[in-house]
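Got a structure for you, questions after.
Here the complex is missing one protein chain, while the rest keep their positions.
Let's turn to subunit A:
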């Protein structure tokens, strides 16, 4: 593979897979607010 191809391979993988990982990390650090009037009541046991 040419150097240009290797660089573009690495850059595109870093950007999209990096973006995916970063998005997941942000979401995990910010769980949804449990104060949720829409959520149905938990099932009764």
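Keep this in mind: a residue touches a chain if its C-beta (ideal position, glycine included) is under 8 Å from a C-beta of that chain, and two chains touch if they have at least 3 such contacts; residues count from 1.
Here, contacts and distances are computed from a predicted model.
Considering only "Aldehyde dehydrogenase iron-sulfur subunit", "Transporter", "MBOAT family protein" or "NADH-quinone oxidoreductase subunit K", the record for the omitted chain gives "Transporter", by its UniProt protein name. In the full complex, subunit A makes contact with the omitted chain through residues 1-2, 4-9, 11-13, 15-17, 19-20, 22-24, 26-27, 29-30, 32-33, 35-40.
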